[in-house]
Each structure stands twice: as C-alpha cells, then as structure tokens.
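Only one protein chain is missing from this complex, and each of the others stays in its spot.
Naming follows writing order (A, B, C, D, E, F and G), and every chain is counted from residue 1.
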Amino acid sequence: MDTQAIKELLGKVKEGSLDVDEAIAQLRWLPYDDLGFAKIDSHRNIRRGFPEVVFAQGKTVDQVAKIAQRMLESNNNLLITRASQEVYDAVREIEPTAEYNELGRTIAVRKIRREVTDGGLVLVVTGGTADIPVAEEAAVTAGIMGNRVERLYDVGVAGLHRLLGNKDKLFEASVIIVVAGMEGALASVVGGMVDKPVIAVPTSVGYGASFNGIAALLTMLNSCASGVSVVNIDNGFGAGYSAALINRLTRKEE
Amino acid sequence: MDTQAIKELLGKVKEGSLDVDEAIAQLRWLPYDDLGFAKIDSHRNIRRGFPEVVFAQGKTVDQVAKIAQRMLESNNNLLITRASQEVYDAVREIEPTAEYNELGRTIAVRKIRREVTDGGLVLVVTGGTADIPVAEEAAVTAGIMGNRVERLYDVGVAGLHRLLGNKDKLFEASVIIVVAGMEGALASVVGGMVDKPVIAVPTSVGYGASFNGIAALLTMLNSCASGVSVVNIDNGFGAGYSAALINRLTRKEE
Amino acid sequence: MDTQAIKELLGKVKEGSLDVDEAIAQLRWLPYDDLGFAKIDSHRNIRRGFPEVVFAQGKTVDQVAKIAQRMLESNNNLLITRASQEVYDAVREIEPTAEYNELGRTIAVRKIRREVTDGGLVLVVTGGTADIPVAEEAAVTAGIMGNRVERLYDVGVAGLHRLLGNKDKLFEASVIIVVAGMEGALASVVGGMVDKPVIAVPTSVGYGASFNGIAALLTMLNSCASGVSVVNIDNGFGAGYSAALINRLTRKEE
Amino acid sequence: MDTQAIKELLGKVKEGSLDVDEAIAQLRWLPYDDLGFAKIDSHRNIRRGFPEVVFAQGKTVDQVAKIAQRMLESNNNLLITRASQEVYDAVREIEPTAEYNELGRTIAVRKIRREVTDGGLVLVVTGGTADIPVAEEAAVTAGIMGNRVERLYDVGVAGLHRLLGNKDKLFEASVIIVVAGMEGALASVVGGMVDKPVIAVPTSVGYGASFNGIAALLTMLNSCASGVSVVNIDNGFGAGYSAALINRLTRKEE
Amino acid sequence: MDTQAIKELLGKVKEGSLDVDEAIAQLRWLPYDDLGFAKIDSHRNIRRGFPEVVFAQGKTVDQVAKIAQRMLESNNNLLITRASQEVYDAVREIEPTAEYNELGRTIAVRKIRREVTDGGLVLVVTGGTADIPVAEEAAVTAGIMGNRVERLYDVGVAGLHRLLGNKDKLFEASVIIVVAGMEGALASVVGGMVDKPVIAVPTSVGYGASFNGIAALLTMLNSCASGVSVVNIDNGFGAGYSAALINRLTRKEE
Amino acid sequence: MDTQAIKELLGKVKEGSLDVDEAIAQLRWLPYDDLGFAKIDSHRNIRRGFPEVVFAQGKTVDQVAKIAQRMLESNNNLLITRASQEVYDAVREIEPTAEYNELGRTIAVRKIRREVTDGGLVLVVTGGTADIPVAEEAAVTAGIMGNRVERLYDVGVAGLHRLLGNKDKLFEASVIIVVAGMEGALASVVGGMVDKPVIAVPTSVGYGASFNGIAALLTMLNSCASGVSVVNIDNGFGAGYSAALINRLTRKEE
Amino acid sequence: MDTQAIKELLGKVKEGSLDVDEAIAQLRWLPYDDLGFAKIDSHRNIRRGFPEVVFAQGKTVDQVAKIAQRMLESNNNLLITRASQEVYDAVREIEPTAEYNELGRTIAVRKIRREVTDGGLVLVVTGGTADIPVAEEAAVTAGIMGNRVERLYDVGVAGLHRLLGNKDKLFEASVIIVVAGMEGALASVVGGMVDKPVIAVPTSVGYGASFNGIAALLTMLNSCASGVSVVNIDNGFGAGYSAALINRLTRKEE
Partner (left out) sequence: MDTQAIKELLGKVKEGSLDVDEAIAQLRWLPYDDLGFAKIDSHRNIRRGFPEVVFAQGKTVDQVAKIAQRMLESNNNLLITRASQEVYDAVREIEPTAEYNELGRTIAVRKIRREVTDGGLVLVVTGGTADIPVAEEAAVTAGIMGNRVERLYDVGVAGLHRLLGNKDKLFEASVIIVVAGMEGALASVVGGMVDKPVIAVPTSVGYGASFNGIAALLTMLNSCASGVSVVNIDNGFGAGYSAALINRLTRKEE
C-alpha cells in the first residue's frame, strides 16, 4: 500500500483540511500495492475478516510467492486457489503454517481464526465423485471466510433416493452450492426441493457432448426451478465466495 | 408402384425362372412410386400394419395432398406430421375420415383398426404444459402404430413430488418417452427411476440460453442415468416411432 | 389439490395411526392440483407469503386463465410473468384487482399486502434504457415477494461517472441485481465495488456479435469480480426470485 | 448398504407394523452404500442379473478399487468402463478373474454366468476400423447384461456393398447399435434398411470439421430414417445398456 | 464499361505505344461498369458464352433492374438468382423474354442459345422433395451455362432402393450435384458409388438440430467417400457454376 | 445536467474552498442528465465539437424523442443511429432541420457546421451493393464528426480489378473503413495494400454459413494483413467513430 | 476378396446361368477383403490406375501394416495418408520401394508408373509457409493418381503482388487447389481471377479466433467468387482426390 499517499491523507485529517467522512471515502478507493506486474487490491478484504485471495493460474510460481509475501505482511488470512504443489512448496517457505487441500488445489493461511458459532449453514453438494475437486475449492473458500460448511457428495439424480435420503440436511442449510458435471440436472432438482438460494457450479466432468461443462452450464442456466443462480464452469471459488456473501446476511450482529 | 416391374417379376416366378425367396428379396428393394417431385417408399410400411408417414413441413399443400392421395390407394393407414390446418383441409377433401390433432399437428387416417390388447404400454411424459404439442405428436404416432399409449403431463423436476406421485405408472410402462424443454432434466430423473428404455425428446420450449432446445438436447445426451437415448429437438414423431419399434418386441406373437 | 388424499392423511393423524411430524413430512411432498394439461405445485408457495408464479410464455391464454383461476382460490398472491396484454385481459375478467406492468409484462394480484419494514434493500441496476423491461420483471418479482426494491437505470460503463455518482445507493443494498446487455461489463464493475451478493442478468439487447445475449452472458460468467452469480438471458424473474430468497435471510425474525 | 436401516425395516415387517408391499416399496428407494466420496447405488442392479457398473474416468485408481471391492461383496457381476490398464491392475489384485478388454477399455467380472439362449440378437456395427474401441464397449456391456451379441465392423457407406452384402445379419437382429464417426451417415442407411430399433453412437473419430464427433452426432440426430435414437459421443456403454433394456423385452419369460 | 478508358487504351495500341498482348492483358483487369452503387464486372463473363449473373438478395428491386438493364445491353445471356416475383415483374418490363423458375427463384434471359451436343452430363440429385428449390437453382445455372442437365429427385438414404434403382444414371454423369438437407448422408453414399466429382450442397431443410443446414454441411465436409467437395448451405447457384466449370473440361474442342 | 450540483461546485470555487483544477477534474466525472429511464452522458461530447449520439434501437419512439429534445437544448450537433422512419418523423417535429439518411438509417442535426479543410481523408469501402447501408452509417458518423469522407462501393475481391483500379484513392486516405459481408476477404486485401490503419466492419450480408456475419467477422479478426482492427457486425457507427478519433490525430492544430 | 463368392459367380457365367453383363454388375458391388477389423474396398480402385488409399490416423501401426500388405498383393499403387514415421518404418519392411513425404506425412508405393503426358495441370497454391504440409498431401495424392502437378507456395493476400506476379501459372491450370489458414481469403481472390474449378482447403493454421480452421472454412464456403468448392479442414487428400477426378475429364482418350 502506498504509505506516502495515506500519510498525506491522514496529515490532512489531522490539520483539519479533510474531514473524517471524506477521508474514509477516499480510503475506500485509493489504496493498492504496486508490485509492477501486479497491483494488489489490499483494501477490500481488510474489512470483516475476509481473506486475501490469489488466483494462481496463469501466474508464475515466483509471482504468486511475491504476492503472497506482501499480502501476509498485513497479518490477514490468505487464500490461494488453483495452486499446484509447486506453488505450495514456495508458499510454505514463506509461511510454514500454510495448509494445502490437494483435491481442491487451495492453499490457506489462517492468521485470524474466527469462531463460527452463529450464521447459517453452507452446504456443498455434488452429483458425482469426479466433481469433488471443484466442491472442495468451494468448501475451503466458504470455510476460510468464516462459515459453517458441510459436504454431501455423490448424490446425483441417477439414483434419486441418495438425495431424498438427505432431505433434512438440505432443509437445514441457509445456502446450497450444487456442483455437478455431465448433464448437471442436480441443480434443478435441489432447487425444486428447497426455498433457500442455490448457487450452481457446472463442472467440466463428462465427455463428448458435455463439451467440457457447457452442457451442465446450460442446464443450470435454464433451470426450471426458481432460486438457482450460476457461476462459471469449475468455479468452486466463485460459488464459495458468493455463498459466503449470502450467508453473512444471516448473522444477527451485522 | 411400378406395376410393370412387378408384373415382370411375378411373371418370372410363375415361369419358374425366379424362385420365391429371391422374388421376395427383390421386392424388398425394388418398389417405389414415382411422382416426379417425390418417390414414395411404399414397400416398407406395407408390412406389419405400420402406417404410411408423410412429413408435411417443407412441402406445398398440393404436394402433400398428391402424396396422400396416392398412398391412400393402398388402403393402408396414413399419418401426416407437421401438418397445418390448411393441409388438413386439403386431405379431408380426399379422405373425409381423416382426423386432425390440433396440438400435435398430425393428420391420421385409420383404415385398419388394430386391436391393441397385448404388448406393453408406451408412456408419454412431459416436463411442462408447453411441451404438450411435441408429446401429442409422439402419442399419436405410437398410437396409430398399434400401441397402448398413456399420457402423464407437467411433471417436471421443479416439483418432484408430481413425478414421485406417479411412480406406479412409470413402473408399468414398457418404454417411456420423456418430452422436456428448458433444462430437460426430467429425462435423467425418469431414467434413474425405471429399468425400461427411455426415449428422450428435447423441445424448443424455453428462452435465452435454452438456444431453441440445445440446452435440453445436451442435458439428455449427457444423462447420468443409463438407458436413455435421444432424438432430435421437437421430434415427437421420431420418438413415437422408435418407441413403437421397441414396444413391438413385447408382443408375444411376433 | 387432491382433497381426498389429504382427508385420508388427516384421518390417520386423528386416529393416531400417523403422527404429526410424519404427516407434515408427507404434506411437503404430496399435494398438487391436477388440471390435466398442468399439475399446479400448490404446496411450495403457500409457505411464507410467497406468491404463486405462472410462466405464461408457451401456454395458451385459456390455459393461463384456468391456472390463474384455480390458484386464486387459495387466496394467495399471484404473479404471472411473460404475460401479453391479451393474457392480462383474460385475468382481469377473473380478478379485477390484477395489476399489469406493461414494460415488465407481469401481472400481479396482491391478496396479502405484507408490510415491508425490515429486511435489506434489493437494488435493481441497468446498463441502458433498453434493459428496463427485464429489470422491471425482476423488480416486480422481488417486490411482490415482500422486499424493499429500488431502481437505478441507465448507468452503464460507457459513462462511468453515472455509476460512481450513485455509490451510496450501491453500498446500501443487501443484494444487487445487475441487468445489462451488449457487453454486460456492468456486472463486473458493480461486483468489484460492493461486498454484497450480485445477481447478474444478461439481456438480449444488442446486435451482431452480441448473439442475442450470449456476449453478456459470457462476460458475466467470467466476471473477474467475486460474488457475482448469473441467471439465464432476460430472466428478470429468476433474478428477482433469487434476490428475494437471499434478502429474506436479512430478516431478523426468520 | 445401510444394514441398520434395513434391520429396522425388517423388524417392522416382522412385528407387523409394516406390511410387505410397503417394505418392498421402501427398499426400492432406500439403500445405498456410503463410502464418503461415493454413494453406491446398490439396489437397482441387484434385480434381474444386471451387473454393477462403474465409470472409471475422473475417479482415482484408488477410488475405483475401493468401489469395486465393496461392490464385489454383493456377489453380483461387475462392469468397469473407461478403465486404464492401471485400473485393471488394481482390480485384478482384488478379483483375479477380472477380464480386460483392451480396445473397449472395459473390465468385467462375471460371477453369475447367465445362459443366453432366448431373446433377440444385439448387432454392433461400425463404419470404420477406428470406431472399434467404442463398439467394443457397447458389445461388452450388452454381453455381460445377458444378451447374444454379434459384431459387423468396417461397413461404412463409402463402400456400400460391404453393408449390402450383410443384409441378412441386419435383418436378423432385434436391435442394432450403429457406431460411426466422421459424417456418421451409416446410422441413416442402416435405419432405412431395417424395421428394428437402431441405437446410434457418434464417435470422435475424424478431424477438422468433425469437431470431435459433433458432425456425426448431428447427422444421427437428423436422420431421415425413422427408428433411430442417439446416445452421447463415444458412449458405447450407454448404447449397449439401452440395447440390453430393449432386447430384454424380447424374452418370453419376462 | 468505362469507354473512355478503353478508348485511350485502343488509341495507344493504334499509335503503337502499346503492343497487342499488353493491351489484352490490361483489358483482362481493367473494365467494369460503374453504376455508383454497383461496379459491374463485365469482362469475365463475356468470354465463352457464360451468362452475366446477378445475386438479387440484399439488393432493392430497383437496383437489380438497373443492373439487369445495363447488362442486357451487352447482348449476353443473363441469370438472376434469389429473385422474388416482384423482381421478375420488373425485369420482364425490360426484357419480355425473361423466364422465371418459380421453385428455383431464378430469372433467365437467353440471348445466345448454345447447342448442347457434346460434353458430359450434369446430374442434379436431391434427398427429398423439400430440397427441390435449391436443386432447381443449380440445374438452371448449369443449364444456361450450356450443359446437358438431368434431375433425379427424392432419392434419400432412408429408402436406399430408390437410389440403387437409378445407378445407371449416376454412372452416366460426368459430374453430380447432390442436394440434401437434414443429415445430408446422400452425398457420402453417392460419392462412394461413383468415380466422378461430386459437388455437395447442404440445404437448410430440417428442424431442431439441423441448425438450418449446419448438420448437413458438416456431414458433407466429413464425407468418408473421396471426391466430394462442398458449397455453402442452399447455394444451388454455386454448385451449378462449379459443375459447369468442371463439365466444360469434357468438351473436346476446348 | 444536475444544475444544483454544478451550482454548489461553482460556489465552492468562488469562495475559494475548491481550486480550479480540482473543479475541472470533478466536472469531468460529474454531470449527467437524469430522465429516469435514461441518464444522458452530456459531458463527453461537449468537447471538441463531437455530436451527441443516440442509439435508437431498443428504445421506444417516445424515449428517443425525449432524449433528443433534451440534448438539442445544448445547441450541439446530434446524431441518431438505427432510426426508423417513425423515429425520424418524431424528431422532425422537434427539430425541422433534422436530416434522414434512409439507407444508413441515421438522423443528423447540424447546429455547428465545422469547416473540413485540414485533416486526412476517411475512405469508406464496401465489398458489395448490399453492404451500403452499413457503410452509409459509418460515412455519416465520420462526416458529422468533422471529417472529409469519400465512398468507394462494390469493389469486392471476386473482381479484383475493380479494387486495383482505385489504388490511388486507397493510398490517399488516412484511415480506411472496409465494410464487407459474405467472406469479408476485402479487409485483408486492402490491409495488405496500404500502410494506414484499416477499420473492418463485417456485415450480416450473406446466407447459410455466413451465419449472419460471423464468417466475415472471423475472416477479419484473422486477417493475415497487419494493421486491421475490427468492430461488431453491422456496426457502421462504431467504425465511423473510431475512424474519426484516429483521423483527428492528423489535424495539425490539435 | 471373398474368392469363394467370385468362384461361384464365375461358375454361373460359365454354365450360362448368369450372363456376362450381369456378372459385371454384380462384381461392381460384391468384392471386399475381410480382415475382421477392416473390410478392404478392393474393387473401386482397381479401375483406371487409381491407387489404393489408406487413412492411417486412428488405426494402429499393426492394422495399417496388415492392410497395406494385403493391398500390395494386388500389384496396384498404394497411398497411405496421415502416416507417422513409425508407420512408414513398418511399411518399408513390407515394401522397400515405399516413399515417405515427411511434410505431407504420406507414404506412396508406385508399382505402375503412368506417363503423365496429356491432361491438364493441377496447381497447388498456399497462402503461407505453414500451410505447406496440407498442400503436400494434396500434391502427392494428385500426383500418384497420374496428374501433372505444380506448386505455388506462400502467395497469401497480405502481399497481393506475389499472387499477381504468378497469373500466368494460374491461367494455365485446369484445376487449382487453394490451401490457406488464418482468414483463408486466398480462395476467393484466386476464384475471382480464373475460370477453372477451384478446390479450397482450409487449414488449421492460425490462432485465437481462427478456431483451428473454422474461420478459413467459413471464408471459403462464403466465397463471393463463383466456382469455389470446399473440403474439410486440413483435408489435403480430399482436395487432391477431387482435383484428380476433375482433371481426368480433360484427358482426351477417356
């Protein structure tokens, strides 16, 4: 973060040439950390205990490591998604407490461990076993953002009794993430059973006319059940993040 | 039909220069009725009481009428699909007993009324009300081909209890036609519940990312339930025809 | 609703052969109203003051009218979407208090007028003037489901100051619906500014390579801002419904 | 399978609080085996000698092995599709009698060897040599499900006499699986020759505008011959399964 | 044609500053007739008796009429494709001998009637009755370009015997135009039977997954039979023109 | 424009609490005119004599008229694109000097008539006659923005000499707009001939596999000639606007 | 080839029960060589010195070798396309005179060396250097089929003078194969310059919106120049084969 800019701003507040509300408004937009190849958007996540998030794909190991190092200086939680084992090795050098979720390919550093006592349940459901990596990305994201998370895996519509046998869990959740590939029909079926928001994540699981997830994506966008919204193919992180934003609304103190 | 060709062929059989089996084999391939703009494939349908079928779309009213007239000379049943009211008016001129199914846009002439006592049940299921026209085309097709047909409409997955409340009907059928638009998830759900062949018909019902039935088509092709095969979008006729071919296998006498 | 089935069920409860919890569980799945061409899913919406919703597109005026009539017998609120003027005329015959939103093509019957005092704000934002019909569908849906709704129209990214000049409104909302066609970039920009869930609705507004909304749909699915989920092209109803499900979580009493 | 649940259910039957029909109905929906990462749908296949089927693609070798092990405890036949040599090695450890079809990439365990004396013939036809792997998957699937299966390979339409020279075989079959890539025209030609159901399988064989099987898929969906239904690209298993369901209808005893 | 430019050019030849070969070479590239909204490419068609061709679609009636008038001044044959009845009425005003082919929507003016004694046969084949309009456009084009043309309509692969019964005609042709919609398999089947060049024309005949001719187009591009090349969907003119260029090679005198 | 906001801002400048540079910076972002259904972005175009531009498509006649009226109060030039005759009638009521370009469907009001003496030439080229409407939209746009514009129509690559015969014009231009449908090859050919920026506009002219302009769009995006950039299908306005921005760089005084 | 079948047929001719013409007709359809995994279509190519052709892609090295061995027994020329170095090594074992074209990935065995004195010229043209492999496949195919072939490489439209500088060669050819990737405009430009048939081959050369050759394919299908027909992406063989069929028509003796 550009400390010089902040110093000047605070100087103005101190000398009375800038009033407090205006200073806050300016801080909302001003700060970012400029590494040249990356401008870290440091101000948004500081609020409310959300972690910093780095999308590792498309960045070199070295770039991710440098970004992570700078971010960890803020003593905030850190989440790195789409991280290879190699990235994890580099991050562990910097921060030995970093945890790696191999299936979900996430790296998490928890500097602030929030109590997760209030607020609703985020339930992550998958159609099949092969959808689990995407589901884990969602579950880890929602978890590190301070939510109670449970998993219900391999309950696809080909054997509907597996889903019907878990109705209680579905009814308990505040927000449900449905992760499914192939034809992705699970989102519609779950959406038709509950009266809570459903975030649907199509996965690239399948072959042939699944077109790497397009089939599931279209299924979910056309869901005949109301209350289903959709994120990008394989975007477990996005679903977890949206679910966390939604579930936070259930917290009484906020 | 080219009667001259047949006369010659039969002449050869009579005089012994062609034996009976060979004559039959030749008849399998030889005959068609040449109207210039159309070559009526008259031999296939003669067998086993199947009706003649005319696809009216893309033909002029006059062309359909001429084809129908020629076909009716064979005293066989006749089915015309994708027929407008205007086509029906022209056909009724020729054959006053012709029946029009307005929703399914089919014209049927029943010269041979088969008993439909044995053989399994063909069940036609739809996801919604808007899918009914395609379903009717399927039901009429299977019906005129001599099958017992029942309808179960508007049991889409958004309200799963409507389907679960009709499990007995699903279990009774020999072959099930599932007609659904939007996300088309119904085919997978039905396929997962029964152990009979399911013919799935995607419909162009929907909007936006349904892409005139592509979404439902992909859903059905990627069905995670086994035993589901698919026909073209809005192809109720094709589904009814396939179901009839399948259901005929249940007839003990054949 | 199948009163015979309910009568039997209640009889069992009365005579003690069915306990109360089980009866409730059965009621959750059992009831629907069978009109032949439609099976009205009457039980879901009864709960919590949600209106009955009918999607008019693809149904005949007569079918919609019959469904509306049956639904109104339950004395619940009613919402009809994608309704033409002709449908409205038919519904007004049945229910003179029905209101028509011409832009959004919605018909609303408000039998229960809920107070909308608590709960967060649903903000509906559009990129341009041509997106307003879809936005109205969303706003009416969220409104009849008991939410406080505000509109902020024509603030697309081509003139960013129009959006930046309304930051306070964006920060006030609990959930934001972003309706945009053409390139649909507004969803990402709004998503990057707020820390509340954003429901993005691509519209078919545009021409050429907008491909009837595909461009905006892809933009929104690939949003680089977190917390954005997407519904079908032009699906204002779906966005309004999801927003209502989310916003209900802010109500303290629930 | 959740033996505790079954024990309780049977206890109720024994003590008369649940009658037999209801117990059967409940068993239809209840049982599945929960491995955490997979919920094995054990009840469906037990009936009628169908094998358990595992789709290996997208699962780890270890996951497949664990699922196979659990399934084999039921003493039923087992079929694993899309299985690599590595998967086969792991399964052979558990079950030395497992057979591997290298071309079709299937693993079969035959604990129950059914007589295949009655019922019709399932004929598997390919357009070219490169389509054989998909055809083998179909043939193995139909075979292990208790069907008489024959193969007719490399009879594509570029040399029509190869097909016409095998008309007798085509006429003998009860159901025909047509496997073809490139332009996939074989399905239409076969469909036009026979009056039995045809299951068409597009393959990803081809290049350029074959688009990994889309060309063949569209060809088959648009077949001008009636009685052709289609499964997903390269989905030999699905075709074999559908064919088996259809062919079972020919068995007199059922 | 820009007579001033030609006058100057010829002047140079006369005065010896330009030699004859060079003048010819310049004439090859120079001349066109500038109407402002259209630059008529007058030089190409003058050679060898080819007609002038105007593509009427996308032009106003008035524009087509003006172009036709100018072209007819050259006393050459004229072909107008994609012409409505309205265009025909305007052209007949200018040239009473103009002939209209209603099915093919072509207008032909034959000022030079070539003998068509030598050269091979161009055979135009269709899969169905609905493909005839496109076939007529091809037949008229090849005909006015001085070729012997025959038609063989409605011999699609659903009834293969109709095609096999016309093998002699197929073997007689020098070049075959195959016009087919739906799955377009006819091109492959014909291509596999003959050893002459086949020009395949996909048509937009069909529905659903025919995608207005894409299915047939892909089928034809992926033809497993060698010697098949393809033109645009519904492009009967292009096929007729290509066939004429090919067939001209058979003329002994050229 | 929100005069209250501007009054306050100017008040601050007057009283010295806001310095002039800051006031200018704020004015850059602040002003827009709020009509409820539209927020007119009035500040951008005021600069440098650019006209106000309204995209009429998707707006009601009444909305366009209201926006036009408000804009004309600023005494600036006005351009309305995609305007029907009906819109023109409404605008002419408000401003009798409005000019309508029927082909290009543009309405222009010229309150400030700029001299167009310096600056380079914008040349608008089309492949065919049917591309002229899009070209006119481009030409009118560049013209009203104060550029010297010339047209060169119907010089597509099928008759290359028409283009080669106009090389001098191509070499004279500062920026060239190439408008072409069908295969759109003209952009590459022109781009290969000149060393000035080329703006390519694909049009929806064509049929079949032109897919409403996708073919031309892809051609232009893949141009093997350097210096070609592309705008949306049929987006004559966008090309004219970009060309004007580019051509302004040639003006010596700016 | 099924010698038993041929023996019987010839027996019938000998004993007079089958006349000669009929025997010839039967031979046209009957023979193929059955290797189990492949049915070699041996009769077509025997005629007129055309080589046997094997498409190696998708077949194992062993399968190709076995097919090649059987084919070479007929003492005919042999062409193998899409052949890797590994395939070549296997074939050279069987036939040491086999020649490998590394760029075109073709293997040729010339047992019959035809004189190539009469007949027209097949000219193979490419847009760029990267298109050469596909062009070589075309050139080798046309060459081994007995045609005079010349190459003109890297004359794409970005530098039009390279093409214009070779007009004489273009005018000399009887049939021209245009091979081009990226935007594929060369086919239209060449098609507009000559009055001979043009076979266009789109290649997968390019990136981004070339979509592996789709852009070039669409360009070529939409060619505004008449006389251009198209084969599959990268299908050099198909173009060479079609060109050979066309060019054979120029031979006076046939």
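Heads up, the rule we're going with is that a residue touches a chain if its C-beta (ideal position, glycine included) is under 8 Å from a C-beta of that chain, and two chains touch if they have at least 3 such contacts.
For clarity, every value in this text was computed on a predicted model and none was experimentally measured.
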{"item": "Touching partners, among the displayed chains, of the absent chain", "value": "A, C, F, G"}
{"item": "Candidate in contact with the missing chain, chosen from G:Arg70, G:Arg92 or G:Arg162", "value": "G:Arg162"}
{"item": "Options F:Gln63, F:Asn77, F:Asn101 or F:Asn222, residue touching the unrepresented chain", "value": "F:Asn222"}
{"item": "Residue touching the undisplayed chain, where the options are C:Pro51, C:Gly159 or C:Gly236", "value": "C:Gly159"}
{"item": "For chain A, the residues touching the chain missing from this view", "value": "28-32, 36-39, 41, 43-44, 57-59, 63, 202, 204, 212-214, 217, 232-235"}
{"item": "Positions on chain C where the hidden chain makes contact", "value": "127-128, 156-160, 182-185, 188-189, 191-193, 206, 208-211, 214-216, 218-226"}
{"item": "Residues in chain G touching the chain absent from view", "value": "128-130, 132, 153-155, 158-162, 164-165, 205, 207-210"}
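As a working rule, only the chains that are shown with their structure count from here on.
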{"item": "Contact-graph distance - origin chain A, target chain G", "value": "2"}
{"item": "Chain A to chain E, fewest steps along touching chains", "value": "2"}
{"item": "Neighbouring chains shared between chain E and chain G, ordered by label", "value": "D, F"}
{"item": "Chain pair with the higher count of C-beta pairs in contact (B-C, A-C)", "value": "A-C"}
{"item": "Euclidean distance of C-alpha centroids - chain C vs chain F, Å", "value": "39"}
{"item": "Chain B and chain D, separation of their C-alpha mean positions in angstrom", "value": "26"}
{"item": "Chain F and chain G, separation of their C-alpha mean positions in angstrom", "value": "49"}
{"item": "In chain F, residues with contacts to at least two other chains", "value": "128, 158-160, 208-210, 214"}
{"item": "Overall pattern in which the protein chains touch one another (line/ring/star/complete/other)", "value": "other"}
{"item": "All touching chain pairs, where touch follows the definition stated at the start", "value": "A-B, A-C, A-D, B-C, B-D, B-E, C-F, D-E, D-G, E-F, E-G, F-G"}
